[in-house]
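Input: a single structure, listed below in structure tokens.
Of the protein chains in this complex, one is absent; all others appear in place.
Per-chain residue numbering starts at 1, and chain names A, B and C are given in the order in which the chains are listed.
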Amino acid sequence: MPATIATPAASLLARYKAVRHATANLCRPLSPEDMMVQSCPEASPVKWHLAHTSWFFETFVLREFVAAYQPFHPDFPWLFNSYYNSLGDMPEKKLRSSFSRPPLDAILAYRAHVDAAMDRLLQHPLEDEAARRIVLGLEHEQQHQELIATDIKHALFTNPLHPAYLEAPPEQKPTPTIAPPLDWITFNPGLTEIGLTLDPASIEAFAFDNETPRHKVYIAPFRLANRPITCAEYLAFMEQNGYNRPELWLSEGWITQRAEGWQAPLYWQRDTTTKSGWCIYTLHGFIPLEDLSETPVCHLSFFEADAYARWVGHRLPTEFEWEHATQSHPVQGNLLETGNLHPTAAPPNEGLQQIFGDVWEWTASGYTGYPGYHPLPGALGEYNGKFMSSQMVLRGGSCVTPATHIRATYRNFFTPATRWQFSGLRVAHDAS
Amino acid sequence: MPATIATPAASLLARYKAVRHATANLCRPLSPEDMMVQSCPEASPVKWHLAHTSWFFETFVLREFVAAYQPFHPDFPWLFNSYYNSLGDMPEKKLRSSFSRPPLDAILAYRAHVDAAMDRLLQHPLEDEAARRIVLGLEHEQQHQELIATDIKHALFTNPLHPAYLEAPPEQKPTPTIAPPLDWITFNPGLTEIGLTLDPASIEAFAFDNETPRHKVYIAPFRLANRPITCAEYLAFMEQNGYNRPELWLSEGWITQRAEGWQAPLYWQRDTTTKSGWCIYTLHGFIPLEDLSETPVCHLSFFEADAYARWVGHRLPTEFEWEHATQSHPVQGNLLETGNLHPTAAPPNEGLQQIFGDVWEWTASGYTGYPGYHPLPGALGEYNGKFMSSQMVLRGGSCVTPATHIRATYRNFFTPATRWQFSGLRVAHDAS
Amino acid sequence: MPATIATPAASLLARYKAVRHATANLCRPLSPEDMMVQSCPEASPVKWHLAHTSWFFETFVLREFVAAYQPFHPDFPWLFNSYYNSLGDMPEKKLRSSFSRPPLDAILAYRAHVDAAMDRLLQHPLEDEAARRIVLGLEHEQQHQELIATDIKHALFTNPLHPAYLEAPPEQKPTPTIAPPLDWITFNPGLTEIGLTLDPASIEAFAFDNETPRHKVYIAPFRLANRPITCAEYLAFMEQNGYNRPELWLSEGWITQRAEGWQAPLYWQRDTTTKSGWCIYTLHGFIPLEDLSETPVCHLSFFEADAYARWVGHRLPTEFEWEHATQSHPVQGNLLETGNLHPTAAPPNEGLQQIFGDVWEWTASGYTGYPGYHPLPGALGEYNGKFMSSQMVLRGGSCVTPATHIRATYRNFFTPATRWQFSGLRVAHDAS
Partner (left out) sequence: MPATIATPAASLLARYKAVRHATANLCRPLSPEDMMVQSCPEASPVKWHLAHTSWFFETFVLREFVAAYQPFHPDFPWLFNSYYNSLGDMPEKKLRSSFSRPPLDAILAYRAHVDAAMDRLLQHPLEDEAARRIVLGLEHEQQHQELIATDIKHALFTNPLHPAYLEAPPEQKPTPTIAPPLDWITFNPGLTEIGLTLDPASIEAFAFDNETPRHKVYIAPFRLANRPITCAEYLAFMEQNGYNRPELWLSEGWITQRAEGWQAPLYWQRDTTTKSGWCIYTLHGFIPLEDLSETPVCHLSFFEADAYARWVGHRLPTEFEWEHATQSHPVQGNLLETGNLHPTAAPPNEGLQQIFGDVWEWTASGYTGYPGYHPLPGALGEYNGKFMSSQMVLRGGSCVTPATHIRATYRNFFTPATRWQFSGLRVAHDAS
């Protein structure tokens, strides 16, 4: 069942404050200089995320629903537009690393200005469309919380000194618990329902347009692994020469990994001082692989996930199989709020584990619209729909996804060569 | 129902001879110099196609099933390998334009050598696996016949003189007949069966591995257009500024067309001497747009097909809708054997027209494996399976597809920016 | 005559303090965020310049001549190495924009640490080699002062808001004085001496290795313009379609400007609100072209300078002609210390004007070693010598060159497509 939102504006205000506070909290360990770095084309500077998430409320809520709203700065409407062509031109993405002005202080003042206006707006009953957009803005900001975590991880790793985002307190050092053995859950064939249809007369539930409408899908019998693949399991693939055997790879994947020189997941480095010969960069700095061997492997491209699955004799699940298997699963797990900021070993329980959190799970499904899909009207229609080509769907959220942001129907999507997200895999198999 | 093959080797020999003859026939208007040109990364020189299709029979049939077979030349097994990594290294694709040696005469001798050995083999009863591979080799060669037509079209167009492949005899000048008005065929919702499962104990039927296995798919109610979109209809999109309105385009499509400077389909050129202001390059040379306005528009990328559909208020069909709608349709139409070498206007009939031939129809479906899909064993497993990422499915064949090569279950696939094939579109719509 | 240095360490200390202070002074208008920006491959973040110039003294002076010197940080020796391969590996240049850590405060502490150690060293008599390297380090730091000015100009211009580095006080608004008419100074043919030879037994004079040794060059009779070309003169070239006439351009220049879309110097923008229709970005923000029309045109590539000279019927001088003409000229002019930070109009005097300062003048000479040239021994040999290919020589310094850093023999060098420096031109002509 989809997450519900409280209708009284007052409780929406509470949620607004909580989300905005969580964003600020994520930035606490960062200096203004850290927030300038843009270390790969996928990423943006943290400062930009702070501005853009405020821009979203200003553009889609305040300027449309508050007659007396005074914009903070005349240039910000175009300066912090990300990709909404309908709203006019915007700076090229790569220029964001040149935004030393406005300074961080001005961005924080912008956030405060928007927060004050939102506070005033939320003192009174709201039009439904305004409420819907506020909820959308909060989900949007939560997406950027995840991006802040993944972008700053890449930024600090790119720094030749590889500083940590947060030093782990000594007592929090990951204890190498043992993940349960890989096991299978079997699902019977039949028609299932995928996605959801929102009641236009209600604002109780939220979903992105790309999760709608609810529709029938026929599913053949299959088995799904009880947990994601671990670092130890992935290391076996590497040690069996998996990166150098073309027959294991999709053609595009082989070309990509040869060109990029991939021989391990992103953030793995050879380290002769560790027992395993490897260490892994995390938001807490480098950790020996042997201390993470039972945790889900992450920062894989789709191509690596797919090659691993082929090597081990299985396959990736489709997004329909995944959703069918997990739709009654409670939304809990190693999500952003645990503060782990890295996957942890699966608990020793029966049944499907680590469905939500830990790692996004690559599926075998290309990202396209569901039957009957219609984007939101106006500029917001650019939110999801225009990215429906050459991307693969990921499911389940990661250790840096906010807990209130994820659900079984949630569809994340990236191009198959993407590695900077906390992306791993869970294998599947045909049943008969 | 899938195409059937005759089991007696004798009738297989007849089919072998017919296919090989058709290849030679296609090359008749070409000089050895023409057969050297490789004008874009997608294309190969015609001479290479002649060699590679013979290599296929030598590698997968003669060297495996004919103990006494003497290979034609010790270097050809690696020289004319296209992309089968399991068989060892091969030359980079772009080097094919440097293959002035072996000369065309040697390639023709290679073909004759393979033909003679195949003739001897087909005098006697065959193992089933050999027969299956011969059929595969013939379907493979038919794919390359289509590629010869599309590659030489691109090669001759790239020549600044734009010579024609074949001058059209004056009497064959296309008469501008009128295509029937766009109309809709409605399909009810329900479970359908897609693809086919081959009986492993029979070699009567052929399909590529990517068409298997037959499996259930639930289809929501939809409407499919009676015919493909015409040049005149597409011109309206252009004249309404379709290429310059970002809201009509997928994000990746917009980026691509801006970078490439697309303002019309491939092979369209401004021409102030024609009534329409445009002319279109065909295998018969340039033809004024006004003489082709009722014919299906072709040489579109997926992005253009998708943008047109959005502009006109419809969408592309999924490959499942397409196959469901056409599975009882007879395989006939404007295919390679008509000699038109270009799409023609739809006939003025009721119901679905131009399902087979004229233009490949882009679908909204990403190219992935069907549930239960398994590639062929060994090197032949690289034939289709390893391309299952970042490509879109096309259906129905084109005016340069051999008639015996196409069927309702046939899945063609290209990356969404591809334009050098005869690719167009048919629109669809949700029903309710 | 070359600049002289005072031998007593005490006066070297005074010079050291003055140069280091000037660097800090340049950074005064900049925030830590500004100092993070790296907006083009030629540029570095200002913070990096602050660290690297300290690294130079630490590496080549303190660690070699002060036995008890304690390095500031164990990673800085490789982290802030620019391009000295002999000293070991270094980070790729493009990574410098990820150096949010060490923070600016740490870099300033590094500078203070080095300054304190240098202060102690300079309390006592020095070995000659140490003194020579300190002088080299000061000249090096002055080069980076110029780079700080040019890099931050590019960084702030790249910001879509185009902030100014320093707002010009209203009274400093450039008064459009009139440059004197273009006139010619004639030079007779004959042998001249170019460059200089340093007395190894003295540290009184300084020159870079690439200015040595002094050697004879035969010069044919020539005429040199009295002043650089102005913006107004360059605008005439633009208005006469100069950017679109291939016959005016070197082949490589034509290819470059077509690919880059150049139609004006760097930093010129169309502006319909100004009388001239153009405005020019300066370190004081945008200024209408009409207020700068009599000032030397700058931010030209060699290709533009060369095309202008061809268009106007003249040519660029060789570096030998330039040095021959200017060797007795006093070193004064619109240099960094004037605080103008932009070229100004030539004064209405007789003879050669604006030889030093205002704009670097592109010459017709490729940058190669003089007869008998030997690079400095050891890692310092990489300072100049290894760049002697595919670069052109510029002479005379610019409005952001420190006055004590320039001299008639000074050879600056950049690839011919470079535009981010304050580079302009002075024309020459054969005499007979």
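Just so we're on the same page, contacts are C-beta pairs under 8 Å (C-beta built on N, C-alpha and C of every residue); 3 or more make two chains touch, one makes a residue touch a chain.
Computed from a predicted structure; not experimentally measured.
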Neighbouring shown chains of the undisplayed chain, as defined at the top: B, C
Sole residue of B:Asp75, B:Glu193 or B:Glu337 that reaches the chain not shown, by the stated touch rule: B:Asp75
Per the touch definition above, residue among B:Ser11, B:Ser86 or B:Ser100 touching the missing chain: B:Ser100
Positions on subunit C contacted by the hidden chain, ascending: 83, 85-86, 191, 215-218, 220, 222, 246-247, 249-254, 302-303, 306, 318, 364-369, 371-372, 381-382, 386-390, 392, 415-416, 430
Those residues of subunit B which, in the complete complex, touch the missing chain: 31-39, 47, 75, 79, 91, 95, 97-104, 155-156, 158-161, 163
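We take it that only the chains that are shown with their structure count from here on.
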Copies subunit A and subunit C - rotation angle from C-alpha fit, nearest 5 degrees: 180
Chain centre separation in whole Å, for subunit B relative to subunit A (CA means): 38
Centroid distance [mean C-alpha coordinates] between subunit C and subunit A, Å: 47
Distance from subunit C to subunit B - Cα centre to Cα centre, in angstrom: 59
Contacts with 2+ other chains: residues of subunit A: none
